[in-house]
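Sharing a structure with you now.
One protein chain omitted, others in place.
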Amino acid sequence: MTASGRKIGGTLLKVDNISLSFGGVRALNDVSFDIKAHEIRAIIGPNGAGKSSMLNVINGFYHPQQGTITFKDIARTDIGPYDAASRGIARTFQNIALFRGMSTLDNIMTGRLLKMKRNLFWQALYFGPARREEMEHRAVVERIIDFLEIQSIRKVPVGRLPYGLQKRVELGRALAMEPDLLLLDEPMAGMNVEEKEDMCRFILDVNDEFGTTIALIEHDMGVVMDISDRVVVLDYGRKIADGTPDEVRGNQAVIDAYLGVSH
Amino acid sequence: MGFFFEVLFGGFLAGVLYALVALGFVLIFKASGVFNFAQGAMVLFAALSLVRLMEWMPIPIAMLASVAIMIVFALVVERLVLRPLVNQEGIILFMATIGVSYFIDGFGQTVWGSDVYKLDVGLPNEPVIILESLFEGGILVNQFDLVAAVIAGLLVTVLAIFFQKTRIGRALRAVADDHQAAQSVGIPLRDIWVIVWSTSGIVALVAGIVWGSALGVQFSISLVALKALPVLILGGFTSVPGAIVGGLIIGAGEKLAEVYIGPTFGGGIENWFAYMLALLFLLVRPQGLFGERIIERV
Partner (left out) sequence: MLYREAGQFKTTYGDDQAVFPIRQDRWGMAIILAIAYVALPWLATDYFITSIMIPFLIYALAAIGLNLLTGYCGQVSLGTGGFMAVGAYAAYNLAIRVPELNLIVIFILAGGAAAMVGVVFGVPSLRIKGFYLAVATLAAQFFLDWAFARIKWFTNYTPSGSVAAPPLDIFGFAINTPDRRYFLILAIVTVMALAAKNLVRGRVGRSWMAIRDMDIAAEIIGIRPLRAKLSAFAVSSFFAGVAGALWAFLHLGAWEPLAFDINRSFLLLFMVIIGGLGSILGCFLGAAFILMVPLALNQIPTALGMPLSTAMISHLEFMIFGAMIVFFLIAEPHGLARLWALAKEKLRLWPFPH
(Lines give C-alpha, C1' and ligand atoms only; values in the text may rest on other atoms or scores of the structure.)
Protein backbone atom coordinates (compact mmCIF):
# COMPACT_ATOMS: atom_id res chain seq x y z
CA MET A 1 0.00 0.00 0.00
CA THR A 2 1.43 3.35 -0.95
CA ALA A 3 -0.36 6.64 -0.59
CA SER A 4 -2.14 7.62 -3.72
CA GLY A 5 -2.32 10.87 -5.58
CA ARG A 6 1.23 12.08 -5.05
CA LYS A 7 3.91 12.31 -7.66
CA ILE A 8 7.39 11.17 -6.85
CA GLY A 9 9.63 13.91 -8.15
CA GLY A 10 13.31 14.35 -8.92
CA THR A 11 16.19 13.78 -6.53
CA LEU A 12 15.85 15.87 -3.37
CA LEU A 13 18.85 14.58 -1.45
CA LYS A 14 21.84 12.69 -2.68
CA VAL A 15 24.38 11.05 -0.38
CA ASP A 16 27.70 10.30 -2.06
CA ASN A 17 30.46 8.10 -0.67
CA ILE A 18 29.96 9.09 2.93
CA SER A 19 32.50 7.72 5.41
CA LEU A 20 32.40 8.53 9.07
CA SER A 21 34.51 7.22 11.91
CA PHE A 22 34.90 7.91 15.61
CA GLY A 23 38.47 7.35 16.62
CA GLY A 24 39.14 3.94 15.15
CA VAL A 25 35.52 2.87 14.82
CA ARG A 26 34.03 3.07 11.36
CA ALA A 27 30.38 4.03 11.67
CA LEU A 28 29.76 4.57 7.95
CA ASN A 29 31.80 3.23 5.09
CA ASP A 30 31.41 4.69 1.62
CA VAL A 31 27.63 4.90 1.68
CA SER A 32 25.72 6.37 -1.27
CA PHE A 33 22.01 6.62 -1.94
CA ASP A 34 19.41 9.18 -2.91
CA ILE A 35 16.02 10.35 -1.75
CA LYS A 36 13.48 11.57 -4.26
CA ALA A 37 11.04 14.37 -3.61
CA HIS A 38 7.75 13.30 -2.01
CA GLU A 39 8.77 9.70 -1.38
CA ILE A 40 8.89 7.75 1.86
CA ARG A 41 12.35 6.28 2.12
CA ALA A 42 13.17 3.75 4.82
CA ILE A 43 16.65 3.11 6.19
CA ILE A 44 16.86 -0.29 7.85
CA GLY A 45 19.53 -2.56 9.20
CA PRO A 46 20.53 -4.47 12.33
CA ASN A 47 21.53 -2.65 15.51
CA GLY A 48 24.75 -0.70 15.11
CA ALA A 49 24.51 -0.67 11.33
CA GLY A 50 25.00 3.10 11.23
CA LYS A 51 21.42 4.20 10.59
CA SER A 52 21.27 6.93 13.22
CA SER A 53 24.76 8.06 12.28
CA MET A 54 23.51 8.48 8.71
CA LEU A 55 20.67 10.75 9.88
CA ASN A 56 23.11 12.66 12.05
CA VAL A 57 25.31 13.26 9.03
CA ILE A 58 22.37 14.39 6.89
CA ASN A 59 21.24 16.98 9.39
CA GLY A 60 24.71 18.23 10.13
CA PHE A 61 25.24 16.91 13.63
CA TYR A 62 28.09 14.60 12.67
CA HIS A 63 30.77 15.67 10.27
CA PRO A 64 31.80 12.92 7.86
CA GLN A 65 35.46 12.51 6.98
CA GLN A 66 34.62 11.83 3.36
CA GLY A 67 31.82 12.27 0.91
CA THR A 68 29.30 14.90 -0.05
CA ILE A 69 25.65 15.51 0.57
CA THR A 70 23.64 17.24 -2.12
CA PHE A 71 20.39 18.74 -0.91
CA LYS A 72 18.11 20.64 -3.27
CA ASP A 73 20.97 20.66 -5.83
CA ILE A 74 23.46 22.29 -3.46
CA ALA A 75 26.42 20.06 -2.61
CA ARG A 76 28.13 20.40 0.73
CA THR A 77 30.58 18.45 2.75
CA ASP A 78 30.30 19.91 6.18
CA ILE A 79 27.57 22.05 7.70
CA GLY A 80 26.11 22.59 11.13
CA PRO A 81 22.66 21.56 12.33
CA TYR A 82 21.49 25.16 12.08
CA ASP A 83 22.20 25.32 8.34
CA ALA A 84 20.50 22.00 7.77
CA ALA A 85 17.44 23.23 9.62
CA SER A 86 17.31 26.52 7.78
CA ARG A 87 17.53 24.72 4.43
CA GLY A 88 14.51 22.63 5.30
CA ILE A 89 15.62 19.45 7.07
CA ALA A 90 13.72 18.52 10.22
CA ARG A 91 14.00 15.41 12.34
CA THR A 92 12.84 13.47 15.35
CA PHE A 93 15.01 11.39 17.64
CA GLN A 94 15.21 7.81 18.73
CA ASN A 95 15.26 8.88 22.36
CA ILE A 96 12.77 11.68 22.46
CA ALA A 97 14.46 15.07 22.42
CA LEU A 98 11.67 17.37 23.50
CA PHE A 99 12.03 20.43 25.71
CA ARG A 100 10.70 18.83 28.85
CA GLY A 101 10.05 21.98 30.81
CA MET A 102 7.84 23.52 28.13
CA SER A 103 4.22 22.84 27.23
CA THR A 104 3.14 20.95 24.12
CA LEU A 105 2.14 24.22 22.52
CA ASP A 106 5.47 25.89 23.27
CA ASN A 107 7.40 22.86 22.05
CA ILE A 108 5.66 22.94 18.71
CA MET A 109 5.98 26.73 18.57
CA THR A 110 9.76 26.32 18.77
CA GLY A 111 9.50 24.65 15.38
CA ARG A 112 8.40 28.05 14.02
CA LEU A 113 11.43 29.91 15.38
CA LEU A 114 13.26 29.94 12.09
CA LYS A 115 10.28 31.54 10.42
CA MET A 116 9.85 34.31 12.98
CA LYS A 117 11.67 37.49 12.17
CA ARG A 118 10.82 40.21 14.70
CA ASN A 119 13.77 41.33 16.77
CA LEU A 120 14.20 41.43 20.49
CA PHE A 121 13.06 45.00 20.84
CA TRP A 122 9.71 44.44 19.15
CA GLN A 123 9.18 41.30 21.15
CA ALA A 124 9.81 43.11 24.41
CA LEU A 125 7.02 45.48 23.40
CA TYR A 126 4.80 42.59 22.25
CA PHE A 127 2.89 45.02 20.18
CA GLY A 128 1.95 45.55 16.56
CA PRO A 129 4.03 43.44 14.18
CA ALA A 130 5.51 41.22 16.89
CA ARG A 131 2.10 40.34 18.27
CA ARG A 132 0.67 39.80 14.79
CA GLU A 133 3.56 37.52 13.90
CA GLU A 134 3.06 35.48 17.07
CA MET A 135 -0.64 35.04 16.25
CA GLU A 136 0.01 33.96 12.66
CA HIS A 137 2.40 31.26 13.80
CA ARG A 138 0.08 30.23 16.59
CA ALA A 139 -2.57 29.60 13.95
CA VAL A 140 -0.20 27.35 11.97
CA VAL A 141 0.70 25.45 15.12
CA GLU A 142 -2.95 25.00 16.02
CA ARG A 143 -3.52 23.35 12.63
CA ILE A 144 -0.73 20.90 13.43
CA ILE A 145 -2.20 20.27 16.87
CA ASP A 146 -5.56 19.49 15.25
CA PHE A 147 -3.92 17.29 12.66
CA LEU A 148 -2.12 15.23 15.32
CA GLU A 149 -5.21 15.15 17.56
CA ILE A 150 -3.43 16.50 20.63
CA GLN A 151 -5.73 19.44 21.43
CA SER A 152 -6.32 18.28 24.97
CA ILE A 153 -2.65 18.36 25.98
CA ARG A 154 -1.87 21.80 24.53
CA LYS A 155 -0.88 23.36 27.86
CA VAL A 156 0.61 20.29 29.55
CA PRO A 157 4.39 20.26 30.14
CA VAL A 158 5.67 17.50 27.85
CA GLY A 159 7.74 15.96 30.64
CA ARG A 160 4.49 14.71 32.14
CA LEU A 161 3.10 13.13 28.96
CA PRO A 162 3.16 9.39 28.28
CA TYR A 163 5.76 8.14 25.82
CA GLY A 164 3.46 7.70 22.83
CA LEU A 165 2.15 11.25 23.08
CA GLN A 166 5.66 12.63 23.45
CA LYS A 167 6.59 10.98 20.17
CA ARG A 168 3.58 12.66 18.60
CA VAL A 169 4.52 16.08 19.99
CA GLU A 170 8.02 15.61 18.65
CA LEU A 171 6.59 14.88 15.22
CA GLY A 172 4.48 18.03 15.61
CA ARG A 173 7.55 20.11 16.36
CA ALA A 174 9.30 18.80 13.26
CA LEU A 175 6.19 19.45 11.14
CA ALA A 176 5.98 23.01 12.42
CA MET A 177 9.26 23.66 10.63
CA GLU A 178 7.43 22.90 7.35
CA PRO A 179 10.44 20.92 6.22
CA ASP A 180 11.16 19.69 2.72
CA LEU A 181 12.80 16.62 4.18
CA LEU A 182 11.65 15.00 7.39
CA LEU A 183 13.96 12.53 9.11
CA LEU A 184 12.27 10.18 11.56
CA ASP A 185 14.49 8.08 13.81
CA GLU A 186 12.45 5.08 14.96
CA PRO A 187 9.14 6.92 15.20
CA MET A 188 7.35 3.79 16.41
CA ALA A 189 9.88 2.32 18.82
CA GLY A 190 8.35 1.25 22.11
CA MET A 191 4.78 1.80 20.98
CA ASN A 192 1.84 -0.56 21.25
CA VAL A 193 -0.06 -1.69 18.19
CA GLU A 194 -2.68 0.99 18.41
CA GLU A 195 -0.15 3.79 18.80
CA LYS A 196 1.84 2.38 15.88
CA GLU A 197 -1.22 2.46 13.69
CA ASP A 198 -1.86 6.07 14.63
CA MET A 199 1.73 7.00 13.89
CA CYS A 200 1.63 5.23 10.52
CA ARG A 201 -1.47 7.14 9.63
CA PHE A 202 0.16 10.46 10.56
CA ILE A 203 3.25 9.68 8.51
CA LEU A 204 1.23 8.73 5.46
CA ASP A 205 -1.01 11.78 5.88
CA VAL A 206 1.93 14.14 6.20
CA ASN A 207 3.42 12.65 3.08
CA ASP A 208 0.14 12.78 1.24
CA GLU A 209 -1.29 16.12 2.31
CA PHE A 210 1.84 18.26 2.57
CA GLY A 211 3.95 16.33 0.06
CA THR A 212 6.77 16.17 2.63
CA THR A 213 9.61 13.85 1.75
CA ILE A 214 10.25 11.42 4.60
CA ALA A 215 13.28 9.33 5.48
CA LEU A 216 12.68 7.00 8.38
CA ILE A 217 14.53 4.43 10.40
CA GLU A 218 12.34 1.66 11.71
CA HIS A 219 12.76 -1.81 13.11
CA ASP A 220 9.23 -3.02 12.59
CA MET A 221 9.54 -4.70 9.19
CA GLY A 222 5.79 -4.92 8.72
CA VAL A 223 5.54 -1.16 8.98
CA VAL A 224 8.55 -0.52 6.78
CA MET A 225 7.33 -2.78 3.99
CA ASP A 226 3.86 -1.29 4.27
CA ILE A 227 4.49 2.41 4.07
CA SER A 228 7.79 2.99 2.33
CA ASP A 229 8.36 3.52 -1.36
CA ARG A 230 12.01 2.50 -1.33
CA VAL A 231 14.28 0.95 1.26
CA VAL A 232 18.02 1.22 1.80
CA VAL A 233 19.67 -1.45 3.96
CA LEU A 234 22.81 -0.81 5.99
CA ASP A 235 24.96 -3.37 7.76
CA TYR A 236 28.23 -2.65 9.59
CA GLY A 237 28.28 0.83 8.11
CA ARG A 238 27.98 -0.36 4.50
CA LYS A 239 25.06 -0.26 2.14
CA ILE A 240 24.11 -3.83 1.28
CA ALA A 241 20.85 -3.32 -0.59
CA ASP A 242 18.67 -0.59 -2.05
CA GLY A 243 15.30 -0.83 -3.77
CA THR A 244 11.57 -1.29 -3.42
CA PRO A 245 10.31 -3.22 -0.40
CA ASP A 246 9.76 -6.31 -2.55
CA GLU A 247 13.26 -6.22 -4.03
CA VAL A 248 14.84 -5.81 -0.65
CA ARG A 249 12.75 -8.54 0.92
CA GLY A 250 14.13 -11.08 -1.51
CA ASN A 251 17.75 -9.91 -1.31
CA GLN A 252 20.09 -12.64 0.00
CA ALA A 253 22.54 -10.18 1.62
CA VAL A 254 19.71 -8.65 3.59
CA ILE A 255 18.44 -11.99 4.79
CA ASP A 256 21.98 -12.96 5.82
CA ALA A 257 22.48 -9.69 7.70
CA TYR A 258 19.29 -10.12 9.68
CA LEU A 259 19.72 -13.81 10.35
CA GLY A 260 23.35 -13.34 11.29
CA VAL A 261 25.23 -15.45 8.74
CA SER A 262 28.94 -15.05 9.39
CA HIS A 263 30.81 -12.67 7.13
CA MET B 1 67.32 35.17 40.09
CA GLY B 2 67.13 34.20 43.73
CA PHE B 3 64.18 36.55 44.11
CA PHE B 4 62.33 34.97 41.19
CA PHE B 5 62.70 31.54 42.71
CA GLU B 6 61.64 32.82 46.08
CA VAL B 7 58.41 34.13 44.55
CA LEU B 8 57.96 30.95 42.56
CA PHE B 9 58.52 28.84 45.62
CA GLY B 10 56.13 30.92 47.68
CA GLY B 11 53.60 30.48 44.89
CA PHE B 12 54.04 26.71 44.82
CA LEU B 13 53.46 26.53 48.55
CA ALA B 14 50.31 28.63 48.33
CA GLY B 15 49.37 26.30 45.50
CA VAL B 16 49.71 23.30 47.79
CA LEU B 17 47.11 24.87 50.05
CA TYR B 18 44.75 25.44 47.13
CA ALA B 19 45.37 21.88 46.04
CA LEU B 20 44.36 20.61 49.48
CA VAL B 21 40.97 22.24 49.11
CA ALA B 22 40.64 21.19 45.49
CA LEU B 23 41.33 17.61 46.50
CA GLY B 24 38.17 17.58 48.60
CA PHE B 25 36.17 18.78 45.59
CA VAL B 26 37.64 16.13 43.33
CA LEU B 27 36.87 13.30 45.75
CA ILE B 28 33.22 14.17 45.93
CA PHE B 29 32.89 14.93 42.26
CA LYS B 30 34.50 11.66 41.25
CA ALA B 31 32.29 9.52 43.42
CA SER B 32 28.97 11.30 43.17
CA GLY B 33 29.12 13.72 40.27
CA VAL B 34 28.32 16.49 42.73
CA PHE B 35 30.21 19.72 42.41
CA ASN B 36 30.46 20.48 46.10
CA PHE B 37 30.51 24.22 46.47
CA ALA B 38 30.43 23.73 50.26
CA GLN B 39 34.00 22.39 50.39
CA GLY B 40 35.31 25.79 51.47
CA ALA B 41 32.67 26.09 54.15
CA MET B 42 33.58 22.59 55.30
CA VAL B 43 37.21 23.66 55.70
CA LEU B 44 36.09 26.55 57.90
CA PHE B 45 33.68 24.39 59.86
CA ALA B 46 36.28 21.68 60.51
CA ALA B 47 38.91 24.20 61.57
CA LEU B 48 36.47 26.03 63.84
CA SER B 49 35.42 22.77 65.47
CA LEU B 50 39.02 21.80 66.09
CA VAL B 51 40.18 25.12 67.44
CA ARG B 52 37.27 25.41 69.87
CA LEU B 53 37.49 21.79 71.00
CA MET B 54 41.19 22.26 71.69
CA GLU B 55 40.23 24.69 74.43
CA TRP B 56 38.58 21.77 76.24
CA MET B 57 40.67 18.73 75.50
CA PRO B 58 44.13 17.63 74.43
CA ILE B 59 45.01 18.10 70.77
CA PRO B 60 44.81 14.44 69.63
CA ILE B 61 41.39 13.95 71.20
CA ALA B 62 40.17 17.24 69.75
CA MET B 63 41.32 16.04 66.34
CA LEU B 64 39.48 12.76 66.70
CA ALA B 65 36.40 14.61 67.85
CA SER B 66 36.62 16.90 64.82
CA VAL B 67 36.90 13.87 62.54
CA ALA B 68 33.80 12.48 64.22
CA ILE B 69 31.98 15.77 63.66
CA MET B 70 32.85 15.70 59.95
CA ILE B 71 31.55 12.12 59.70
CA VAL B 72 28.29 13.12 61.35
CA PHE B 73 28.14 16.03 58.93
CA ALA B 74 28.57 13.61 56.01
CA LEU B 75 25.74 11.43 57.34
CA VAL B 76 23.44 14.42 57.68
CA VAL B 77 24.23 15.72 54.20
CA GLU B 78 23.62 12.29 52.67
CA ARG B 79 20.31 11.90 54.46
CA LEU B 80 18.94 15.43 54.05
CA VAL B 81 20.43 16.64 50.80
CA LEU B 82 21.82 13.92 48.56
CA ARG B 83 19.20 11.25 49.06
CA PRO B 84 16.20 13.47 48.28
CA LEU B 85 18.01 14.91 45.26
CA VAL B 86 19.23 11.64 43.79
CA ASN B 87 19.06 11.55 39.98
CA GLN B 88 18.62 15.30 39.76
CA GLU B 89 20.66 17.27 37.29
CA GLY B 90 24.17 18.25 38.33
CA ILE B 91 23.35 21.92 38.32
CA ILE B 92 20.53 21.46 40.84
CA LEU B 93 22.90 19.60 43.17
CA PHE B 94 25.46 22.33 42.67
CA MET B 95 22.97 24.97 43.77
CA ALA B 96 21.97 22.78 46.71
CA THR B 97 25.59 22.69 47.87
CA ILE B 98 25.64 26.49 47.74
CA GLY B 99 22.76 26.27 50.20
CA VAL B 100 24.70 23.76 52.32
CA SER B 101 27.66 26.11 52.24
CA TYR B 102 25.59 29.02 53.55
CA PHE B 103 24.01 26.82 56.18
CA ILE B 104 27.21 25.52 57.71
CA ASP B 105 28.86 28.93 57.53
CA GLY B 106 26.01 30.20 59.67
CA PHE B 107 25.76 27.10 61.81
CA GLY B 108 29.48 26.88 62.51
CA GLN B 109 29.67 30.47 63.63
CA THR B 110 26.51 30.17 65.72
CA VAL B 111 27.85 27.15 67.56
CA TRP B 112 31.56 27.91 67.69
CA GLY B 113 31.60 31.69 67.58
CA SER B 114 32.81 34.11 64.94
CA ASP B 115 36.02 35.62 66.26
CA VAL B 116 39.47 35.06 64.83
CA TYR B 117 40.96 32.05 66.61
CA LYS B 118 44.64 31.28 66.73
CA LEU B 119 45.30 27.68 65.85
CA ASP B 120 48.51 26.11 67.10
CA VAL B 121 48.83 22.37 66.72
CA GLY B 122 52.60 22.53 67.08
CA LEU B 123 53.63 22.91 63.43
CA PRO B 124 57.08 24.48 63.18
CA ASN B 125 57.12 28.06 62.06
CA GLU B 126 60.68 29.28 61.54
CA PRO B 127 62.08 30.90 58.43
CA VAL B 128 64.87 28.84 56.91
CA ILE B 129 67.18 29.27 53.95
CA ILE B 130 67.31 26.42 51.48
CA LEU B 131 69.19 25.62 48.26
CA GLU B 132 72.15 27.74 49.32
CA SER B 133 74.37 25.61 47.14
CA LEU B 134 72.43 26.56 44.00
CA PHE B 135 71.95 30.29 44.48
CA GLU B 136 73.86 32.96 46.15
CA GLY B 137 72.03 33.60 49.41
CA GLY B 138 69.72 30.66 48.84
CA ILE B 139 65.94 30.95 49.06
CA LEU B 140 64.16 32.14 52.14
CA VAL B 141 61.21 29.93 52.97
CA ASN B 142 59.14 29.21 56.01
CA GLN B 143 59.47 25.80 57.65
CA PHE B 144 55.72 25.86 58.01
CA ASP B 145 55.25 25.94 54.25
CA LEU B 146 57.53 22.96 53.84
CA VAL B 147 55.57 21.01 56.46
CA ALA B 148 52.35 21.92 54.66
CA ALA B 149 53.77 20.58 51.42
CA VAL B 150 54.78 17.34 53.12
CA ILE B 151 51.33 16.95 54.68
CA ALA B 152 49.67 17.50 51.30
CA GLY B 153 52.00 14.96 49.69
CA LEU B 154 51.22 12.39 52.38
CA LEU B 155 47.50 12.97 52.07
CA VAL B 156 47.57 12.49 48.31
CA THR B 157 49.59 9.31 48.65
CA VAL B 158 47.22 7.87 51.23
CA LEU B 159 44.22 8.76 49.10
CA ALA B 160 45.79 7.29 45.99
CA ILE B 161 46.43 4.00 47.80
CA PHE B 162 42.93 4.08 49.23
CA PHE B 163 41.43 4.57 45.77
CA GLN B 164 43.59 2.10 43.89
CA LYS B 165 44.17 -0.74 46.32
CA THR B 166 41.21 -1.16 48.63
CA ARG B 167 37.85 -2.78 48.04
CA ILE B 168 36.08 0.44 48.96
CA GLY B 169 38.27 2.32 46.53
CA ARG B 170 37.24 0.01 43.73
CA ALA B 171 33.58 0.47 44.62
CA LEU B 172 34.14 4.23 44.62
CA ARG B 173 35.56 4.14 41.15
CA ALA B 174 32.68 2.02 39.95
CA VAL B 175 30.16 4.47 41.39
CA ALA B 176 32.00 7.36 39.80
CA ASP B 177 31.73 5.65 36.44
CA ASP B 178 28.03 4.85 36.48
CA HIS B 179 25.66 5.11 39.44
CA GLN B 180 23.08 2.69 38.17
CA ALA B 181 25.51 0.11 36.94
CA ALA B 182 27.31 0.19 40.28
CA GLN B 183 24.05 -0.24 42.15
CA SER B 184 23.06 -3.14 39.94
CA VAL B 185 26.17 -5.09 40.94
CA GLY B 186 25.30 -4.55 44.57
CA ILE B 187 27.39 -1.55 45.59
CA PRO B 188 25.45 0.40 48.24
CA LEU B 189 25.34 3.90 46.83
CA ARG B 190 24.42 5.61 50.07
CA ASP B 191 27.27 4.07 52.05
CA ILE B 192 29.66 5.11 49.35
CA TRP B 193 28.42 8.67 49.49
CA VAL B 194 28.79 8.80 53.25
CA ILE B 195 32.32 7.43 52.96
CA VAL B 196 33.25 9.94 50.29
CA TRP B 197 31.77 12.91 52.09
CA SER B 198 33.46 11.80 55.31
CA THR B 199 36.77 11.45 53.51
CA SER B 200 36.47 14.87 52.00
CA GLY B 201 35.43 16.17 55.43
CA ILE B 202 38.71 14.81 56.77
CA VAL B 203 40.59 16.36 53.87
CA ALA B 204 38.80 19.60 54.77
CA LEU B 205 40.01 19.22 58.35
CA VAL B 206 43.61 18.82 57.17
CA ALA B 207 43.24 21.83 54.90
CA GLY B 208 41.66 23.69 57.78
CA ILE B 209 44.58 22.91 60.09
CA VAL B 210 47.10 24.11 57.54
CA TRP B 211 45.15 27.22 56.50
CA GLY B 212 44.12 27.98 60.08
CA SER B 213 47.67 27.74 61.38
CA ALA B 214 48.78 30.15 58.70
CA LEU B 215 45.96 32.71 58.77
CA GLY B 216 44.11 32.06 62.03
CA VAL B 217 40.73 30.41 61.96
CA GLN B 218 38.27 32.97 60.67
CA PHE B 219 35.44 33.45 58.22
CA SER B 220 37.72 34.45 55.37
CA ILE B 221 38.96 30.84 55.10
CA SER B 222 35.60 30.00 53.60
CA LEU B 223 36.26 32.56 50.85
CA VAL B 224 39.90 31.71 50.25
CA ALA B 225 38.61 28.29 49.34
CA LEU B 226 36.93 29.82 46.28
CA LYS B 227 40.47 29.93 44.88
CA ALA B 228 40.28 26.19 44.60
CA LEU B 229 37.71 26.51 41.81
CA PRO B 230 40.11 27.71 39.12
CA VAL B 231 42.46 24.95 40.25
CA LEU B 232 39.72 22.45 39.44
CA ILE B 233 39.07 23.91 36.02
CA LEU B 234 42.75 23.73 35.24
CA GLY B 235 43.26 20.25 36.59
CA GLY B 236 39.99 18.72 35.52
CA PHE B 237 37.21 17.88 37.93
CA THR B 238 37.97 14.19 38.15
CA SER B 239 41.70 14.07 38.49
CA VAL B 240 43.61 13.87 41.78
CA PRO B 241 46.98 14.60 40.14
CA GLY B 242 45.18 17.39 38.25
CA ALA B 243 44.19 19.01 41.53
CA ILE B 244 47.83 18.98 42.66
CA VAL B 245 49.36 20.18 39.42
CA GLY B 246 46.57 22.71 38.91
CA GLY B 247 47.10 24.01 42.44
CA LEU B 248 50.82 24.48 41.85
CA ILE B 249 50.29 26.25 38.53
CA ILE B 250 47.63 28.56 39.93
CA GLY B 251 49.61 29.29 43.09
CA ALA B 252 52.83 30.04 41.26
CA GLY B 253 51.06 31.85 38.42
CA GLU B 254 49.20 34.27 40.62
CA LYS B 255 52.17 35.08 42.83
CA LEU B 256 54.42 35.71 39.82
CA ALA B 257 51.70 37.76 38.14
CA GLU B 258 51.16 39.83 41.26
CA VAL B 259 54.87 40.58 41.66
CA TYR B 260 55.82 41.10 38.02
CA ILE B 261 52.77 42.47 36.23
CA GLY B 262 50.58 43.48 39.18
CA PRO B 263 52.12 46.93 39.70
CA THR B 264 51.25 47.99 36.15
CA PHE B 265 47.57 47.33 36.89
CA GLY B 266 47.46 48.90 40.33
CA GLY B 267 47.97 45.69 42.29
CA GLY B 268 45.53 43.24 43.76
CA ILE B 269 45.30 41.18 40.58
CA GLU B 270 45.73 38.06 42.73
CA ASN B 271 41.98 38.26 43.27
CA TRP B 272 41.08 37.42 39.71
CA PHE B 273 44.22 36.29 37.94
CA ALA B 274 43.65 32.64 38.77
CA TYR B 275 40.13 32.83 37.42
CA MET B 276 41.16 34.49 34.19
CA LEU B 277 43.94 31.95 33.71
CA ALA B 278 41.43 29.15 34.23
CA LEU B 279 38.93 30.81 31.91
CA LEU B 280 41.42 31.14 29.08
CA PHE B 281 42.38 27.56 29.66
CA LEU B 282 38.75 26.47 29.47
CA LEU B 283 38.40 27.95 26.02
CA VAL B 284 41.33 25.87 24.79
CA ARG B 285 40.81 22.64 26.69
CA PRO B 286 37.41 22.47 28.41
CA GLN B 287 38.04 19.11 30.04
CA GLY B 288 41.08 20.36 31.99
CA LEU B 289 44.66 19.13 31.97
CA PHE B 290 43.88 15.58 33.04
CA GLY B 291 40.16 15.29 32.42
CA GLU B 292 38.68 13.02 29.83
CA ARG B 293 37.09 14.34 26.70
CA ILE B 294 33.34 13.98 26.68
CA ILE B 295 31.75 12.97 23.38
CA GLU B 296 28.19 14.10 23.03
CA ARG B 297 25.68 11.73 21.50
CA VAL B 298 22.11 11.97 20.34
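Think of it as A and B in the order they're written, each chain with its own count starting at 1.
Following the convention adopted for this analysis, a residue touches a chain if its C-beta (ideal position, glycine included) is under 8 Å from a C-beta of that chain, and two chains touch if they have at least 3 such contacts.
Since the structure is predicted, the reported quantities are computational estimates derived from the model, not experimental observations.
A.B. asks: Given the contact definition stated above, which residue among B:58, B:84 or B:122 touches the chain not shown here?
C.D. replies: Result: among the candidates, B:84 touches the missing chain.
A.B. asks: Would you mind spotting which of B:16, B:31, B:100 or B:119 touches the chain that isn't drawn?
C.D. replies: From the options B:16, B:31, B:100 or B:119, the contact with the absent chain belongs to B:100.
A.B. asks: Touching the hidden chain in the full complex, which residues of chain A are there? Just list them.
C.D. replies: Residues touching the hidden chain, for chain A, are 59, 61, 80-82, 84-86, 90-91, 93, 97-102, 106, 109-114, 116, 118, 120, 123-126, 130-131, 134-135, 138-139, 142, 173-174, 177.
A.B. asks: Touching residues of chain B against the unshown chain: what are they?
C.D. replies: Touching the missing chain: residues 35, 80-81, 84-85, 88, 90-92, 94-96, 98-107, 109-110, 114, 226, 229-230, 232-233, 265-269, 271-272, 275-276, 278-279, 282-283, 286, 296, 298.
Following the convention adopted for this analysis, only the chains that are shown with their structure count from here on.
A.B. asks: For chain A and chain B, what's the span in angstrom between their mean Cα positions?
C.D. replies: So the centroids are 48 Å from each other.
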